[in-house]
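Every protein chain of the complex appears in place save one, which is left out.
Read from first to last, the chains carry the letters A and B; within each, the first residue is number 1.
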Amino acid sequence: MKSSEAVIKLNEAGFKAEPAEVTRVGYHVTVALGADQIRPFAEWLLSEGFFIDFLSAVDASPAIQLIYQFAHFDAPCRIHAQVSLPDSGAVDTISDIYQGADWHERETRDFFGVVFSGHHNLVPLILCDEDKDLKPLLKKEGAKKSLADIGLGEMVA
Amino acid sequence: MVTKLEKIAGPKHRFLLNMGPQHPSTHGVLRIVLEMDGEYAMAIDPVLGYGHRMHEKMAEGRPYNGFYPNTGRMDYLGAILFSHGYVGLLERMSGAEVPERAEFIRVITAELNRISSHLVGIGAYVLDLGAFTPILYAFDDREMILDMLEAITGSRLTYCYFRVGGVTKDIDDTFIRRARAFIDRMRSRLPMYKDLVTDNLIFLKRTKGIGIIDRDMAARYGITGPVLRGSGISYDVRKSEPYSVYDRFDFDIPVGENGDSFDRYVVRMEEIAQSLRIIEQALDALPDGPVMVKPKKKLKLAAGGCNYTVEAARGSLSYYLVGDGSDTPYRLKIRVPSYSNLSPLPELCKGMLLSDLVTAMGSLDLVIPEIDR
Partner (left out) sequence: MKEIERYAQFLKDESEADSTELQGGAMNSFPLTEQVLKVCQANSLWPLTFGLACCAIEMMAAGMARIDMARYGAEVFRPSARQCDLLIVSGTVTKKMAPALMTLYEQMPYPKWVIAMGNCAISGGPFKVEDNYNVIEGVDRLIPVDVYVPGCPPRPEALIEGILKLQEKIAGKRHPWPQRKMKDAVKVHPIP
């Protein structure tokens, strides 16, 4: 699927997608997602034949940003989605849609303490048991920056 | 799946088997907990983290330039390919110019590194299956690559050769002569590997039809690299999102037919031949000029996220960096290929014989400290 086509289809399906400048940011489409849209979004992507590239998070104020990236085997089309973590600290899992997300979600829980509700086995993956609440990649007080300062502000739904 | 034993004895017959973290066929420090039914592995639970070296945390605590050595220590078999992704990312974000000669040298060294990585991968894989001879040949060939790379990078394994704006040292005539000699030698050795391994009846019987990955599974798990191409999908970042100067070379993407362990092995073998083609073309077309444009003293990047994807030896490698306007990264996420390639293991190997599980896992060509980062 061409990236321009993907933008149109994504918008038709109700997601806020915009084309991105690939030579500058390295992905073709950005999507600003609400926390409740993650599962329909993943289902849509799977039905269109996208594969999961990675899932991670960035710690910033006011909320942790979850980063989802998907790409396609047949055409250069890399979709980059950003989700603001709601106050509850939990988002829906996509590990039953994209099984590959299972480990990424467990890793994100290890490093950031994000809870993926509905995940079947959210136990530490990388860290040892005694460190399971260490959350090493969370920023220390004072080092945390606001979304505007790190340039992720416009992508919040 | 219901095994024979289960029919007779019921599910209570199962027992847990621990494999690793010190096990010769897990290629490092992977641990797998298996629920066995006789010889069959019914549930598989990989346990990661034995090689977690905090690369992402370290990136946040040092200037952009200070992370170069780390890139070579994640996937130590394909260190140059990992550096390539990182400098590519910094260049994309800072808009730094790279001289043409440097780009060609990058391609040459990266492809040499890919060959050396595949040689270890193949050698170790065949060793897992019980054949000791091929790995000796593979390491012999690999040492020639290491000689060449050592002469220009100063290191045998964990290269730190690429910088923003070029490479640290120009290649000389000796390197070019050696590289051409290596191409000839490797081409003459490939038929030998075919006779020794690919046509070996025992090898065929152990790998054909084992661990089949199809397109749907690949998409759900994000499998990339030779493992994906073994399933007949010609996805290669060098072609689909060309970076550096890869779009100027003529090469094919080898693909397999059935997606089994054997196809993944064959794809790696053919990729060696394709890499030789790329190196040959790059050596022929090597332009003159400087290899490094001295950048400004301190690298400072603007705020914002940026992604850069390259094809590492084991699949697509992405660096996603969030800058905050200072000289250190705010967040660096590294998407490593082996991580996604290993994750289908529980589904892939369910109900397999233990010895077949080793076959299937070996064909994924894993580097564990890369998975754990």
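The working rule: a contact is a pair of C-beta atoms (placed from the backbone, for glycine too) under 8 Å apart; a residue touches a chain by one contact, two chains touch by 3 or more.
For clarity, every value in this text was computed on a predicted model and none was experimentally measured.
> Need the list of shown chains touched by the one chain that isn't shown.
The undisplayed chain, in the complete complex, is in contact with A, B.
> Check each of B:178, B:215 or B:248 against the chain that is not shown and name the one that touches it.
If we include the chain that is not displayed, B:178 is the one touching it.
> Of the residues listed, B:13, B:53 or B:208, which one is in contact with the missing chain?
Of the candidates B:13, B:53 or B:208, B:53 is in touch with the missing chain.
> Looking at B:24, B:63, B:130 or B:209, which residue reaches the missing chain?
Only one of B:24, B:63, B:130 or B:209 touches the chain omitted from view, namely B:24.
> Which one, B:16, B:136, B:204 or B:285, makes contact with the chain that was left out?
B:136
> Write the list of chain A residues that the hidden chain touches.
So the residues of chain A touching the missing chain come out as 127-128, 130-131, 134, 136.
> Would you write out the residues of chain B that touch the absent chain, in ascending order?
21-24, 27-29, 49-54, 57-58, 61, 69-70, 73, 76-77, 120, 135-137, 139-140, 143-144, 147, 156-158, 177-178, 181-182, 185, 369
What we mean here is this: only the chains that are shown with their structure count from here on.
> Can you work out the whole-Å distance between the CA centroids of chain A and chain B?
25
> Spell out the part of chain B that touches chain A in their complex, as residue ranges.
Interface residues on chain B, with respect to chain A: 48-49, 52, 54, 56-57, 60, 89, 92, 215, 218-224, 228, 233, 235, 240-241, 302-309, 316, 318, 320, 322-325, 330-331, 333, 335, 339-340, 343-344, 347, 372.
> Please name which positions on chain A make contact with chain B in the complex.
Result: residues 23-27, 46, 49-54, 56, 58-59, 67, 69, 71, 73-76, 78, 80, 97-100, 102-103, 111, 124-128, 136-137, 145, 149-152 of chain A touch chain B.
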